[in-house]
Every structure is written in structure tokens, then in C-alpha cells.
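One chain of protein is taken out of this complex; the other chains stay put.
Up next, chain A:
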Amino acid sequence: MKLRTLTLGLLSASAFAFAAHAESITIATVNNGDMVRMQKLTDDFTKANPDITLNWVTLEENVLRERVTTDIATKGGQYDVMTIGTYEVPIWAKQSWLLPLDKLGDDYDAKDIIPAIAGGLSVDGKLYAAPFYGESSFVMYRKDLMEKAGLTMPDAPTWDFIKQAADKMTDRANGVNGVCLRGKAGWGENMAFLTAMSNSFGARWFDENWKPQFDQPEWKNTLQFYVDLMKADGPEGASSNGFNENLALFQQGKCGMWIDATVAASFVSDPKASTVADKVGYALAPDNGLGKRGNWLWAWSLAIPAGTQKADAAQKFVSWATSKHYAELVAAKEGWANVPPGTRSSLYANAEYQKAAPFAKMTLDSINAADPTHPTVKPVPYVGVQFVAIPEFQGLGTTVGQLFSAALAGQSSVDDALKQAQDAATATMTEGGYIK
């Protein structure tokens, strides 16, 4: 009896000692398929690192952005790993809010990260966030409707071709809209699309002296083309449509073309969710022959705040979640089609992945076609393809997004929307000290 009590006591004490030794890291993330999958697969990490336990905090995208910003700015230390986007990384790294990722391990192979993605996550040559999944944007189109219209989608279409195809594919009687594009206001919603589109029209947010450029003809051409196209061939109530609304329309066969994030390809080609899964073709985002395409570049990435007390454990986790090994783990458990896309060149060289994801080549080509450091035809003082990497952009981008959404809804004219955008941008940039 005494021996049993003693043994139990020793076991409890050792369990307690282990628990006390185990380091617990908190990871803030968004709710999407790839992130949820990662949470389910963490046994693989904890088995290899029994001294580290993982706590997950999943938040709505805007709340996550606000929460991690508050925490990192105050050095609150609530999170050890944060999921952040390409927009935050250059701003936060310059503020010294993020730790450089220099202990990812010998077998991490950072050179395998797609250069365009790595460029967006690096400052002064140092990587400050590891990409979990990356995306660009491209054209997804219905091959059957294109054929019916008597057209062939080129691999690299122009905006004029898109307009021509949309006009021919629109069939209101059968509920088919020639084209579905984002209209919902927000810097990450309609302005992501419109800013990328404006790059291909030769427009830019600011000139080299940070003077807003909405009063220039390039912006007028961009917005007028967009509004006219959507009025003629877009869905009803397009000014309320974001990624998810257009996804549902496309999956239900109500869009001839949809220009949006490359990650959408896995949704529209999934026969369980999409009624048009076997009829989807892919092409690069359109251009106007000016040397820039209307596609963006984004990566949800894992970064480590400078305020963490558990930097080593956090780096171990980031290394695991963004490694080649993780891609192989997902492939083994859930198939190659479910591997997070857009981060590593080796994934696109993998024959099994190419077979499972017919959109793989076009995704890689789209990512490679985006250059966050030289996003526009004319020179600009900022980085970012579909955003301007300055702290003021979130607020300003959403304000301009609301004005452009109103123009799409017919509540204001294109000229009025551009004039108000110019005024709002001038006020913000003057207040921020960019314009002296």
C-alpha cells in the first residue's frame, strides 16, 4: 500500500514537474480552411516538441488585425505567434515590432520560398514573417460559356478582351452574368481589386512626392471602365459583393468570369461545393499593354512579436508550420490538393501537386507576375501591389473604397467619387505629414 502511494506520488510529482517545464505558446490566427487544418495537425508538432504546448486564438480578420495591432504596439505579450498579412509586415518590421526569423533551422530552406512572396515579407534583406499560404489574383472563367460565345481565352488576356467576352457571355434570362468582381467597400475588399486593376491602367495612388493621383486620367479610365463593365455585365447588387458572395455566385454557375484570389481555384474546382467544377479555366489577370497586370500579391504569414518571452519555441513552431515537411504531412493526410498554396517553389515542381491542382502553373505565373517593390507603371514612393504599405492606408483605403462602391451602386458619379477620393487622400496625407 505504502509502495503504491509512493509510486503514485512520484508519478504525480514528475507529471507536475513536466507540466511546469512545458512551454505554452499562443498563436493568433484567422478562420480559413488552411488554418483550421493546421490546428488539426498540430499533434505532429507536439510529438516532436513535447516541451511545447500550443494555444489557438481564432478571430475574425478585422478583429484579429485590431487585436494584434493593439497587443504589438503596447508590447502586451498576449501572443507568441501572429498571423499577419503582407501589408503589416514592412510597417511593423520597420517599427521593430517583429523579430527577424533567423533561427528557422538548417533544413528550413528559406531560398525555396517564392521570391515575390519572400520580397513582400522582408525588410533590408531579412525575413520578418514566414508565408503560410500565398496568393495572387487571376481570371477564373467558364470554359463552356466561353466556347458558346465563340471565343478562346488567351493565357494573358487584355481588359478589352474581358469586356468583349463579358458582353457575349452575359445571359440575363438564364441568370448568367458575364463577369463578377468585388464591389463591397473596404481596403482589403474592392480596393484590393481596384488598386491592382489601376496598376494595369497606369494609375498610382501617389506620385513620388506623396501627392494623391485620383485627379489623373489613369484613375478616371480605371474607375469608368470598372463601373461600365459591371453595369453592363455584372450581377445585381454588385456593390455588396466581396470574395465570399462572388464565390457563391460562381459556384452556382451565375458568373462567366470571376477575377479574384488564386486560392479561390480550389473552391470553384471542388465538385462537392461547385456546380461548375469541371468547367473552369484559368488565365492571368488582364492588362492594357503597359507592362503591369491587374493582379495582386498577398500572403497570410506567421510572425513573432518582439514582446514575446518565448521566441525560441515560437520560431520552432513557425518553422514547422511553413516547412516542406508540413506540406508533405498535409499531402499524406488530406491529399496534395489541400496543401497550402503559393509559398514554396518546390511545391510547384512537384508532379503530384500539379496533377492534383490543375491551376498550379497559372497560380505560380500570377504570383511571379506581381512585383510589390515596383507595383506601378510610373514610379511610386511606396511598396505594395494592392495596398500602400503605410499605416494610414487602412483608414484611407476604406474611405476611398466606400466612395468607389457608391459610384458602382449609382449613388454618385465616377467624377464625384474621384474628386472626393482626391480630397480625402490629400487631407490624410497632409495630416500625416507626407505633404509639406
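Annotations for the structure displayed:
By definition in this document, a residue touches a chain if its C-beta (ideal position, glycine included) is under 8 Å from a C-beta of that chain, and two chains touch if they have at least 3 such contacts; residues count from 1.
Here is the rule we use: contacts and distances are computed from a predicted model.
Chain not shown in the complex: UniProt lists it as "Carbohydrate ABC transporter permease", one of "Carbohydrate ABC transporter permease", "Ribose import ATP-binding protein RbsA", "Chloride channel protein" or "Nitrite reductase/ring-hydroxylating ferredoxin subunit". Considering the whole complex, the residue from A:Tyr128, A:Phe243 or A:Phe393 that touches the absent chain is A:Phe243. Summary of contacts with the chain left out: across A:Val30, A:Leu302 or A:Leu403, the touching residue is A:Val30.
Only one residue in the set A:Ala273, A:Ala332 or A:Ala349 touches the chain that does not appear here, and it is A:Ala273.
Residue A:Gln78 is the one among A:Gln78, A:Thr222 or A:Gln394 that touches the chain not shown. Within the complete assembly, residues 26, 28, 30-33, 36, 39, 55-61, 63, 66-67, 70-71, 74-79, 188, 243-245, 247-248, 251-252, 261, 263-264, 267, 273 of chain A touch the chain that is not shown.
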